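Note that this complex is displayed minus one protein chain, with the remaining chains in position.
For chain A:
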Amino acid sequence: MSPHAEEEDATNAYQSLSETAGIDDPRWAFGSGFEDVEAEIEAPLPAGVDAADLAEYCLMLGDDALVCAQRIAEWVSNAPELEEEVALANTALDLLGQARVLLSRAGHVEGAGRDEDALAYLRSEAQYRNVALAERGDDLDFGVAIARLLVFTTWRLALMSRLLDSRDPVVAAVAAKAVKELTYHREHAARWAVRLGDGTDESHRRMQAGLEAVWPFVEELFRTTDVERRLVAVGVAVDPADTRAEVDAVLDQVLAAATLTRPDRAPMGLLGGRGGRQGVHTEALGHVLATMQSLARAHPGATW
């Protein structure tokens, strides 16, 4: 068959191989979940909102998603079945997409010329604002991974569904997208919690152990920071304490269906009254960032 005849075939993929033009095709960033809100990142600061507070708030929400995505991505090529490879990668990708917009917004509002990558790759642990649950490792134990995902997505969905009307247009846009994504993620985690809890003796034990492992990090999710308090007053943020009843109700429902028991674990303590939101983390975050930032930091001035 002549090359010409192949070009007319709808199944021909050679054509794009020999094309070096057209690399500005927006599909290059397929899966990043970025383009649809990109235009809004530079939206003006809503009246009466403190720029530093909004930047800090975007970092909190963005860092939660980024660090958790990084943890979930550890599962790539390690999942218990192929469908789960797709589902976990997809969840990480969605959270990464949320993080990118939120970090970009933080950088824009801050006004110091930092973009998403400067914020992701050039901040130290103490400058990260995520909750400890996001950085909690799982050592590829699926019970721990599902427990973390269940608690994290239940809480984040409760937050995001209250941010749909945020006066900051970027936060509101992220929330609109995130609510759809997190609804799926929470459903996925809940189904696994039920399968494992109500599966074999071993899976029940391991799912319960997973819950026990993440439970000390639950309390922090509902602690209100001063930044959040000020932003609630101007209609930008949600008070995380307000999500507690919803999170408890959802988790209780899932645990009951899964024949699991709500753990009775003391919350992880604060250090001088400070936790993840104030930049005081567990030792785990340093390792997460060391891995994530190593290549970017080794090549200052590089373009990727």
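Methods note: a residue touches a chain if its C-beta (ideal position, glycine included) is under 8 Å from a C-beta of that chain, and two chains touch if they have at least 3 such contacts; residues count from 1.
Methods note: contacts and distances are computed from a predicted model.
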| item | value |
| --- | --- |
| Per UniProt, the name of the complex member that is left out, chosen from "Polar amino acid ABC transporter permease", "Thioredoxin 1", "Phenylacetate-CoA oxygenase, PaaG subunit" or "Thiamine pyrophosphate-dependent enzyme" | "Phenylacetate-CoA oxygenase, PaaG subunit" |
| Of A:His108, A:Arg129, A:His188 or A:Arg206, the one touching the omitted chain in the full complex | A:Arg206 |
| Where the unshown chain meets chain A, residue by residue | 6, 9, 11-14, 16-20, 23, 25, 27-34, 66, 70, 73-74, 76-86, 89-90, 92-93, 96-97, 99-100, 103, 116-117, 120-121, 140, 142, 194-196, 198-200, 202-203, 206, 291-292, 294-296, 299, 301-304 |
